[in-house]
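Missing here: one protein chain of the complex. Every other protein chain is in place.
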Amino acid sequence: MAESRAASAPLLSTSALGRNFGGLAAVRDVSICLHQGELHAVIGPNGAGKSTLVNLLSGHLAPTAGLIQLDGRDISGEPAWRMTRLGIGRSFQRTNVMSSLSVLENVRLAAQAVAGLRLSRLFTPAARENVLVEAARHCLERVGLMGVEDRPCGLLSHGEQRQLEIAMTLAARPRVLLLDEPLAGMGPEEGERFMHLLKDLAREHAILLIEHDMDFVFAVADWMTVMVDGTVLAEGRPPAVRANAEVQRAYLGGHA
Amino acid sequence: MCPDRCSPFAIRNSPFAHTMDVAGLLAQLLNGLQYGLLLFLIASGLTLIFGVMGIINLAHGSLFMVGAYAAFVVTSATGSLWIALPAGMLGGIILGLLLERFLFRYFYRREHLDQVLLTFALILLFEEARSLVVGNDFYSVPVPPALDFSIPITEGFSYSAYRFAVIGMCLLLALLMFLWIERTRLGAIIRAAAEKPEMVDVLGIDARRIHLIVFAVGTALALTAGVLAAPLYSVYPNMGDGFLIISFVVVVIGGLGSVSGAFWSALLIGLVDTLGKAYLPVVAGLGVYVLMAAVLLWRPSGLFGPRS
Partner (left out) sequence: MLPESKLGWMGLALGAAVLAAVPLFVRPYYVELGTYALIAAMLALSLNLLVGCTGLVSLGHGAFYGLAAYTVYLITPEEHGLSLLVTLPVAVLAAGVAALVVGALSLRTRGFFFLMVTLAFGQMLFFLFHDTKIGGGADGAFLARPTLSLLGFELELTRRQRPVAIYYIGLVQMVAMYAGLALLLRSLFGRVLEGIRVNENRMQAIGYNTYRYKLAAFVIAGMLAGVAGHMWALHRGFVNPELVGWHRSAEALLMILFGGLNTLHGPILGALAFTGLGEVAQLLTERKLLVEGLVILFVVLLLPNGLSGMRLPGGWKRGLAATGRPPAERGAESLRHG
């Protein structure tokens, strides 16, 4: 697959991407490529700039240097809502949902954002928008969150809220998925199920995964980038990264 | 509401209104400076209280009004503004402590709407109290005799000594505030609290004490501004409204929570308003709002606020 990676054009790529806060460079000179059908994991110690990278890609932060390209088109600095419309979906590290709305409504809102709003339907009850409701149900089914559609999502268990996060991200029909520590707070059983979902999703999407659970990352990743101090230390296939002496020293330590 | 008297007073009282000569311009600049500095006293309390406690006090203008009426009452009784000034400051501190301790303290974590209505209710109650105690008439407060003269600046142009005294007093208070916030331990804590409220808890400081102090200082500043303003603009019902709203414009342009931002922006507003009314009376009081609109288009978080 190393050959196929080089051959196909990347879906999302960055070149020399950087972001300063005051005088501090949280991310500098990061150039990575995400390919369709590939699960790309970014690992690194705390404060390595992983979350800043996700925020740059999702439009929550504007880069101070470098480019972000989607299908070869420059999209650096677009606001978050436009990034989502362009096909870049993200989930949040901390659960971030409309907590007083029902589960179904959260997902339906996500599906509705990309579908747009026609003025002729300004007075049609939302519950009768069957296409969107079906799309939302489908996403919930996909992440395995069924039977709780009508519950206010503030009342879901932590693990269920994580699933809801993913369902909302999927509802926007993204091509690129940015998953910021999706496993945080999930039990081992949920984690197992999530791994299957992730592998399944990786077939149709380009996925960027940030995760601290190294066993999990090495089990699912097709490609890995190791970040330290805001910049890329090494990248490659998991076995190569595991064997890399620099990575061993800087981050993995005795783990691998 | 009497917006006529709320801001263009400075010009009306000046013998140099509507003249285009250099002396006139100088007078307008001084008027603008003096007006801006008074605005700073009001706006800095507003912005400080917001920065540390996260609450917008709509009744802040009423505190200014209370100060002006206190000046009137004390001056009528004792014949001297020199007693009214410390009385206003002290009264402001006490009033601030009482308001914080028995009312505002319970509203810091309530929703914006609740805070707005609480402080709006206070405006009504302050106005009614004013009406009960002093009545609804307009009163003028005499300039202290010791300052009731003009200082010659150039040949043929002299400027009111009392206005100079107001400028000096405001600058002194601004300097004290600056030293307090930038150079003292308490000031450092307040700056930390304005930036990250949870910091205060982490540092093991009694946040309640900080809140009491900040609120009392803000209140005292507003009352002081009222006392100083009384001889300049006479006292009248609802006089706080106009000052409150202009102070909001100051805070919006200066950046919410920033005292130094409030200083520069207050001077800017004072000058724009005064010069605008003197030389472009057609657009009258609209100048500052146009300025605010422009700032919002250009930098929504204020000229001196953090870049976002």
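The first chain written gets the first letter, and so on, giving A and B; residue counts start at 1 in each chain.
The definition used in the following text is that contacts are C-beta pairs under 8 Å (C-beta built on N, C-alpha and C of every residue); 3 or more make two chains touch, one makes a residue touch a chain.
Everything numeric here is computed off the predicted structure, so don't read it as measured data.
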Quiz item: Thinking of the complex as a whole, which visible chains are touched by the chain that is not shown?
Solution: A, B
Self-check item: Residue of B:A193, B:A230 or B:V251 in touch with the missing chain, whole complex considered
Solution: B:V251
Quiz item: In the complete assembly, which of B:F50, B:F72 or B:Y162 touches the absent chain?
Solution: B:F50
Exercise. Kindly state which of the options A:E129, A:D213 or A:D229 is in contact with the chain not pictured.
Key: A:E129
Quiz item: On chain B, what residues meet the omitted chain?
Solution: 1, 3-4, 50, 56, 58, 106, 109-110, 112-114, 116-118, 120-125, 127-128, 241, 245, 248-249, 251-252, 256, 284-286, 289, 292-293, 296-297, 300-301
Quiz item: What residues on chain A make contact with the chain left out of this view?
Solution: 58, 60, 79-82, 84-85, 90, 92, 96-101, 105, 108-110, 112-114, 117, 121-127, 129, 132, 152, 154, 168-169, 171-172
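Please note the rule applied: only the chains that are shown with their structure count from here on.
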Quiz item: Quick one: chain A and chain B, Cα centre-to-centre, how many Å?
Solution: 49
